[in-house]
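The complex appears here without one of its protein chains, the remainder shown in place.
Chains here go by letter, A and B, matching the order in which they are written, and residues are numbered from 1 within each.
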Amino acid sequence: MAEMWISMGPQHPMTHGLWTLKVKVDGETVVDTEPDLGYIHRGVEKICEARDFTQITTYCDRLCYASANTWSHSYIYAAEDLLEVEVPERAEYIRLVAIEIQRIASHLMWLGAYGPDIGNLSVMVWCLREREMMMDLLQELGGSRMHYNFPRVGGVKRDLPHGFAQRARAKLKLFLNRIQEYEALFDESTVFLVRSQGVGYAKPEEMVNHGVTGPNLRAGGVNYDIRWAHPYSVYSELDWEPPVERSSIKGADCYDRYRVRVEEMRVSASLALQALDKMPGGADTHHEPGDPMILAKAPTRAPEGTTGAHHFEDSRGESMFYIAGGGEGRGKQPYRVSIRSPIFITIPFAAKCMIGYKVADIPAIMGSFDPCIGETDR
Amino acid sequence: MIHMASGDWLDIVGWSESFTSWSMDNVHDVMPSNDIDMEVTIPSTWAWPEPITIGPIFNLQQGFASIQPALESFMHATIMCTVVFTVMMLTMLAIPYIERKFIGRLMDRLGATTTLRSLWVGESGVTAGEWWKQLPFGMGIPIGWVFNLLNSYWGNSHELETVSRVNNRSYHGYWFLLPGFFQAFADFMKFATKEHIVPKNADKVVFEIAPVIILATTIMVFAFVPFGPHIYAANPELSLLFMMAIFGVAPLGVFFAGWASNNKYTLIGGMRSAAQLTAYEIPLLITVLGVAVLSGSFNIIEIVDFQMGQNEGNVWNIFLLPLGAALFLITMIAEVERIPFDMPEAEAELVEGWWTEYGGIRWGLMFAAEYMRSYAACILFALFFLGGWEAPFQHTLSGLSTVGGTFETVFTAVPGLVWVLIKAWLLFAVFVWIRASLHRVRTDQILEFGWRYLLPLSMVNLVVATILRLEVWTGEPWDLWVPVTLTLAALALFVILAIDEDEEALEVQRRPYSTQAVVKASPGSHRD
Partner (left out) sequence: MGKIVPIKTQRAEAEKLAAAISEIDGVKAEVAERACGTNPRPVVLGNSSPESWRALAETLHSEHGVDYCSMVTGVHWPEGDGDKKWEVVYHLMRTGIRNPPIEDGLVQPVIVDPSTVEGSDTPLELELHVHLPDTRTPSVDSVQDIWLGADWNEKETWDLVGIDFDGHQGMRRVLQPHETPKGFHPLQKQHRLRYHSFQDMYDDSQGFMRKPADAGKIK
């Protein structure tokens, strides 16, 4: 049968977001691919040139809406580098709690979408229910369920609510038990193993050269993580190891990427629990918003010629903000904000990984790289 | 000893036959019995010497008598078809209900006890309200006592308050009619009233024919399926052959639908479906052949009678052919395209597969046809392997000393239809269970599984069935050791295969399957 181009998207149940994947198939085999992005390009980088540094935080939440806290914190660290602010330690701990719970929620969303891609419908409901627990916690912290606008330049907007630590511990411990149920549904299912092993190989060196990091990279047998390579926040104070998966000799396949994320959920839960235990001042004390224990005084103007950048370990890889100061309002607004999205780089790589496999493997491979189009298109 | 065919009091076939013959006899008697002479005699002329008589002599009554058997069978067939179709559609209403509710419960992961408790405890503080108060004449007051009693002894503890918020589903619907029951009707109404859209360059003739083929063959299957010992539309001697033949025509309709829609997705879906259904027809037919060989007949009713056996010592086929039962289950799930074999309509890739372009009543009817095929599969399993309309341990229970009489009465009073339905519905619940837990297998893996594993196994099953029939079967009821040995052997094999022996090797290996990639992917190999 002749080769033909199929267009998967922009409206397609597989694509986890609004983008098109044009696939050239020869029967059932994928021969060529071409991803097409930009459907929800909102011009965030341009908008940020007309906003104050505090106003930009809300935009960054909406970059990757499934993982909002990681993005707003990524921006805030870059802004703090630009404005040269030192952050109180308690604020760093609170940020870590927020970031790690957000990472769990993001991975749960991924797992809940990955199951139906491969055919298992139940796990979507199960994962979203646990995600509700995490979103409840984040709602207590940030005020809304998805876009929290939580960090401020110099700290966080408010402290842990009363009783938060106790509820967080209960929920995280319950969650750690529930992970075993997901593993039972996936790892003990031969059908899943057959679908996801041997599919979508990628080797670490080619991934790095291509710009892919994060769980996708750690699935290949290397434990590179920005949190220890270019450390920020208080990860050095806590006991943790980034999960690594031994891949096969041909590289990391979808099964490895799945396993890394499941283990990452466990590691994030343990990080959050440790941070609650080690919080300076105790997790049960509560400071008013604006208290110097949680928010340092920060300048609001960045003069021309200053720059700030920060590499951040997002749920999907390495995200980076680069801010050039000296914009409108004599530096109250940035001159240029540049956002590095891990998935923008991963999607072309995943599209290449698909060549040679079957059409049925497309959602398996694409889903295993965890695309989120909000950050891709900015 | 010649055994009588099994029966019960719900003899619809008999009633229909006697009714039609009674009514035809009445018509016959009412007809005038005199000869009506309509002969015309042409007198002889110079061309022909003898007078020619042409024309008939009508005798209405005799004429009617000559066509009466045909009329009777036609009327009987019409009645039985209508009855069977109605029975099938009414009892099929349970199927989407089971699917929806059971999958809902599995997805809730609440568990059986919590589900039961939710009847009085509600879910996270949401209950049905004090519904018993709406009953007239104060009938609800004792219900209220029971409710409060249950709540006081097995009520809600508040330890799980933290997570109870996520269970927030309330209980809508009339309490006496299973809530959610009318969803199926509402869905069907919606499909029936939707616009009929044909894609622009679709092959219109084939596009319209395809749903007709699928639906017609599916409904025709039910012509041969006996719902009870005397509830069937047709019972030819080779009903099994006819039925499996018709069951296998639907892939043709599926392929037509996939091709005619002028859509690359549906084309891929149609091809996958054709390949899959063809691949699984063969093990299915060989398994069914095994059942037929064992039971000694191609007639479904005789197969059920074989399982019901003589007065004692009957054995259901599932205990004699456990491998066959498992094969039948798997191949039927593939034939009706349910998860894990629903690659042809895999939503994640092909949106809806071969029926993407169909909307409105055509889609609704094909969707119904899919459930009809699942239902047929469940009923067939119940008939072939689970003894059809026999109650479990029917002979043993009836043969007990004191209580046997009561059981006998109960078994006589309950029509066989009830047992068939219960078994079919329970088996459908198993289908749903499988659907909710397993992932979708990829097409080439499905085909590999069908051709390389199921086909040889079905051959093995056929050999076992042949040996049982020829060597072990003596015309007398089965000895107890036969089914016990076979079932235990199958269970032992299953357990042995299911236990992972070398944990370490598995842990390290963990890559039992491979795929064949055409061209190894690597960055830079993408042409611009």
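Keep this in mind: a residue touches a chain if its C-beta (ideal position, glycine included) is under 8 Å from a C-beta of that chain, and two chains touch if they have at least 3 such contacts.
Computed from a prediction, not measured in an experiment: that's the story for all the values here.
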Candidate in contact with the missing chain, chosen from A:87, A:133, A:160 or A:269: A:87
Contacting the left-out chain in the complete assembly, out of A:238, A:295, A:353 or A:366: A:238
Residue among A:26, A:205 or A:288 that touches the chain left out of view: A:205
On chain A, residues whose C-beta touches the chain left out of the figure: 37-38, 41, 43, 45-47, 49-50, 77, 80-81, 84-87, 89, 92, 203-206, 208-213, 217, 220-224, 227-241, 244-249, 307-311, 318, 320, 322, 324, 335-336, 338, 340, 344-345, 348-349, 377-378
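Assume only the chains that are shown with their structure count from here on.
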Averaged-CA centre spacing for the pair chain B and chain A, given as whole angstrom: 46
Residue numbers on chain A that touch chain B, as the complex places them: 4, 6, 8, 12-14, 25, 28-29, 31-33, 115-122, 125-126, 129, 132-133, 136, 167, 170-171, 174, 181, 185, 189, 191-195, 197-199, 201, 206, 209-210, 248, 349, 351-363
Of chain B, residues touching chain A in the complex: 103, 106-109, 162-163, 165-166, 264-265, 268, 272, 339-340, 342-343, 346-349, 351, 435-445, 510-515, 517-523, 525-527
